[in-house]
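Only one structure is covered here, and it is reproduced in the block below.
One protein chain is absent from this view; the other protein chains keep their places.
Chains: A, B and C, in written order; residue numbering restarts at 1 for each.
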Amino acid sequence: MRSYPSRSDRRSPLRKLRTLGIALTAGAALSAASLAAQDEPDPAASPDLFLRANKVIVSPGKSLDNMGLLVRDGRIVAMGKDLAAPEGAQTIEGEVICAAFIDPWSVAGVDASSARSDRVDTASRATDALDPYGQDEVLDDLLASGVLMMRVEIGSAASVSGVGAVIRADGATPVLADAAISARLNTPGLDPVSRVGQVDRLASALGGAKKYADDTAAFESNLKTWEEEIAKKETELTEDFKKAKKARDKKVKEGKEDGEEVKEKKYKEDKRPSPPKFDAKKASLARAVGGEVPMVIHVEQALELRELLRVTRPFTRMRMVIAGGRCALLFADELAERGIPVIVTPAPSSPGGDVGEMDPGFALAGELSARGVEVLIGSGATSASASRDLPLLAAAAVGHGLDEDAAFHAITAGPARVFDLQSKVGSVRRGLHADLLVLSGDPLSSSTRVLASISGGKVVHQAGN
Amino acid sequence: MLISCLIAAAPLLGATAADDAFALRASHVHVGDGQVVLDAFVVVEDGVVKSVSNNAPRGVRVVEVDGHIAPGFISLRETLGAGSENSERTRKSTPTADLSFAFDPTSPSWKGLVAEGVTTVLLPAGSSQIAGGQAAIVSPAAGEVLKRNAVVTLGLSRSALGSSTAPTSFAGLYAHLGEQFDAASEGSPLADAKAGKVPVMMRAVTRSEVSRALDFAAAHGLKGAVLGAPEADDLVDEIKASGLGVVFESKAAPASSQDVVKSALALSKAEVPFAFTSDAGSQGPLGMRMQAAACMRAGLEAGAALRAMTADAARIAGVDATHGTIATGRAADLVVWSGPPTDLTSRVHSVYAGGHLVHSAHAHGAHQ
Amino acid sequence: MLTSLILSAAVAASGSSVPADGTSWTIHADKVYTSTGKVHESALIVVEGGKIRAITPGVEATRDALKAAVVTAGMIDASARLNSGTTSVEQSSEVTPLVSAEFGVDLFSPGWGRLARKGVTSAFITPLNQNCIGGMGTVLKTAGDRSVKGRTVEGAPMICGAIGSQPSQRNSSAFGRPTSFFNRRPTTRMGVEWEWRKSLFEAAQAKEPDASQKVLLDALAGKVGVFVQAWATQDIRTAVFLKEEMAREGFGEMRLVIDAGAEAWREPAMLVRSNTAVILPPVPAQGRTTDGALMSVECASVLRDNGVSFALSGHGGSRLDLQAGLAMRGGLTREEALRAVTLTPAQLLGVDGRVGSVEAGKDADLILWNGEPFEATTRPVGVLVSGHLALDPR
Partner (left out) sequence: MKSSLSQPLLALGATLLLASSAAAAPQVDKTAVKAGTVITLTGEAIPDGVIVIEGGRVTAVGAASEVQIPWDATVIDQPGMVAFPGFVEAHAARGIDRPNETLDVAPFLDVKDSIDPVNFYFEEALRQGILTINVQQGNDTVVAGQGMVVKPFGMTVEQMMVRPRSGVKISAAPKRGKTRATQAQALRGAFDDLRRYLEEMVQRQKDGDDFDRREALYQGRELEGEAAKGKPLACSGWTIDGFERVPRGEVDEKREPLLRIIEGKLPVIMWCATPMDVHAALRVAEANGFTATMTLALAPACWKAAAKIKASGCSVILAGLEDEELDPVTGESIETFVPKVFHDAGIPFALMSTGDANRSLWYQAARCVANGIPRADALAAVTTAPAEMLGLGDRVGKIAKGTDGHVVLFSGDPLDITSVVEHVILDGAHVYDRSKDVRVKQLFDGTRPPGTASDTSGEEDWPGDGDDPEGDDETENNG
């Protein structure tokens, strides 16, 4: 099991990797093996695990007092006030138990060059760039800070950057290999015309993908009808065969007599319809247009966002998510009405609360949520280690007007819902995956410590050792 | 948002008439040295704290505030408003330069900083000079210089070395600095630093830069602090022995820079005074609190975190007689919080600088 | 009788458990090469407070002794090139005798541990070779104390510089360029030689010499050694001719050491004549190395055959024990190779009073080998630096 104790001295996992030798890499290898077995919790997880706390936050704003939790094979199998620890179960107690934090916008666990690349397309996959080795240190710190899952992207320098994944910080293992397609409309230093141009290019790409999807659908129906016709024709022909043969034999006979070749009857039939030329990029983008996966678009400024909201109206099935959105307040009503969530990144670097500028800084989250927009809080994929700040960012958002439950939602249930994982993680219920935190106090309070991090039923961090 | 800003803007123009005497009553009063007085009255007179006690003062207007009162935060480096005016490029050393003249009181960005509860700021010289000048301590809210020639700033990191200007080597740097100190005439800044009258702030980043700086400080009997030193925990014994403090530079995300977090914990364990910087220009006004909160989530006590942003910061800057704590005779730089001041989830209700209300988050709230 | 006494003392010492400071040990080796020509069989070495206290041959290992097949003195890299690069050399002038290399030292660089674990226990640190006369070098232990002072091994002072292409690299004429102090001589080898001669002459003829000229005067008088990097034949010649010219001028006999003398094998007679010592650079992978100098594994034995005093070096990046092995491949005996990485460099740097051989009273800088030293099939399995375990054999 790959569980690092929190570092008490200046020793990094590398050292441990070395000292523990292969045993550790076995862990990493194992987790990578689960690439195939997607989102199923690791069956080889530790034995029974029993958690107890004075307060269990089952979902934002809803908590139960003095509960026990039983974790088995990576899942929460029982919850109850008078639930007792079974024989031989590892027991961890704390003040608060809640769902693990999920960073909806991160590059942690992704190979750095792929994360920064500008050479990716819609068919590129974040799962191809997961690096459990190179970012040992970073991932280790995430486990300690309670951020156990991230939605990761690649190609932060590309306008459209392909299929992102939701991964566990523990070994950078995928939970969901196709979490979202992501695009960017924030190329710095462009003049207004080309800024709008960016949006139009995105729009036409979406349009192209939609057409490709339609063509494919059309081909499939055509093929169906053609096959039916041909089948019919074939049965007819088989029925008429004897007659046809007689006729021919006759001809042949006559032919023999006046020594000339038989002229065969010309046979005609409709050609088999051919599929549209295969295009991996379009095929991938089409899934976002069709709403199979969310479409996350990083946009900060008003011009782009206004344009974007306009051009995307026709794509009714697309599930759009705005990332960044410093100017989102200006369009709060439309965002709320169209149910478009916003991943706010209250970067400490944004000049605070200064309304001379368009950037409301830390107050953005609070004000958007007050206007009925679903707010997620993400670390902004600026660097792999940035995700570590997630609970701090959420807390700071509370300090600037966001409701405490909304802030908690923004880094747990929210991301889980937006990226179709609510049936697995993001809240604490029987049957859900055991991705949990045991805390010494309220999740967002600065004086709270993460006592234990449980990822897919495994204890991946425990304070003190 | 808009309203609050207008409110905040007003005092900066010095428009409010100061209450010459009033008292604030709060459920918690954080003195700044670690202790907390419950349900206390803070009496302010002529911009100075007159008393902190549990019994109501007579004859002064009492303002009930709901929440916690804490000393205004002190940032030990802030280049906001100074822009690039804080380092002289033509010379490697300008020890007598006075940073108070780099202070731009009208810079709009100060508002953001005040709104985060920072009432006192140290303006040091940039790190590209070796002896860049004397840092000034200013009140961004009042737009005033509180103390000139407060701290001598020294740049002992690689960024003080030139690639095609002398010195290019640490040997050259220390030779140069040595000469500066030896040549320092009575009463000059460097002489005062040697005499221990004025604290120094030496920027040193890598461990070897820090240990060289410590040696130099020991050789010349300097007091004050090292600025930078993210890996201070690796040198905690040496630093403890040197009697110097450490000022951590707030980093861009992640604020929970593990180096700084580990170092802060180690220093606090060894009882070495340390402080943070806000660097709002690059890190935003919250950088300082984020860093402190990161340390707390890793185990630093709230009291220690608050000290680092108030009392200890004042001590390092040599202004602990007037700032950094809520006690009789100290400047009335007070911040009213919705909860514990070190908790990121707490909001700033109102900010007083020298007894003036300089920021109020909501039209209602602090004042009934 | 006597031995038995020492032995009992030794055993007593070894019997006592290791003191807290962790600089006292007993070590048993099947074979000890002392670097002084002596070889002890099955010897017990007692280390106390970082010093070698006693060596007792022909005894069995005590229970708590560190065991090794062979023990030798720690290696001394006379050209370790372990400094923090450009920040170690003051380039605002071409001649900076007052600069001390210790300011360029970064004790926290991983290079130190790397050296120590490979058996290098002392290293000569010089300013980067970008100046004609860069400044004073210094000998540091590769592990142990956390301060430069604590690591320093006081030796004969050495002024370090370079002759060849390096010192002229960044310089240029001011024409059409933004002016910087790089607009100056030397831009050629001639210029480099000119800078050397100029500064030496000026020092020698100065009415009242300034601080840096005093250093150069000591160099001319042979009180301060002159450590000159010179890869190729023409540069080695320049250095020697300079020394001889100064002698003719009656300025004094410089104590000259050629660093990185890859092509010293070409004209050994000249080196003998001028009694100049040579530090050989690592053997290049394919014939040629810096400044186009040619070198092969045989160079060391050529110098030996001609009676030139020489040491081997690793330039930080290359394992010094491998260099010794390659010298053996080129014809040196094991003992000669050992001397060239221990006692000889110690003598050249004037630190042989403390390090360079396995003798009672010297620093406990020891390498524990798992076989005969410098073989490709062996390596240091334990290293002591001033008694500190830099590599634990257990």
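Quick notes on this structure:
The rule is simple: a contact is a pair of C-beta atoms (placed from the backbone, for glycine too) under 8 Å apart; a residue touches a chain by one contact, two chains touch by 3 or more.
Computed from a predicted structure; not experimentally measured.
Considering the full assembly, C:318 is the residue among C:26, C:72, C:92 or C:318 that touches the omitted chain. Among the residues A:62, A:224 or A:272, only A:272 touches the chain that is left out of the figure.
Screening C:29, C:43, C:66 or C:128 against the full complex identifies C:128 as the residue touching the chain left out.
Checked against the full complex, the candidates A:103, A:131, A:389 or A:442 give a single residue touching the omitted chain, namely A:131.
In the full complex, chain A touches the hidden chain at residues 7, 10-12, 14-15, 17-18, 21-22, 25-26, 28-29, 32-33, 35, 111, 113-114, 117, 119-120, 123-126, 128-134, 137, 154-155, 162, 230, 233-234, 237-238, 240-241, 243-249, 264-265, 267, 269, 272, 278, 280. Panel shows chain C; residues 81-83, 85, 88, 108-111, 113-114, 117, 128-129, 265, 281-290, 294, 296-298, 315-319, 325-326, 328-329, 370-371, 374-379 of it touch the chain omitted from the view.
Keep this in mind: only the chains that are shown with their structure count from here on.
Centre to centre, using the average C-alpha position, chain A and chain C are separated by 58 Å. Mean C-alpha positions place chain A and chain B at a centre distance of 42 Å.
For chain B, residues touching at least two other chains, in rising order: 234.
Among the residues of chain C, none is in touch with two or more other chains.
If you check the complex, the residues on chain C that touch chain B are 84, 86-92, 96, 98-101, 103-109, 127, 135, 146-147, 180-182. Chain B makes touch with chain C in their complex at residues 158, 161, 163-175, 206-208, 211-212, 215, 234, 238. Chain A meets chain B in the complex at residues 7, 10, 141, 144-145, 347-356, 360-363, 367, 379-380, 382-383, 385-389, 391-392, 395-396, 398-401, 404, 444-450.
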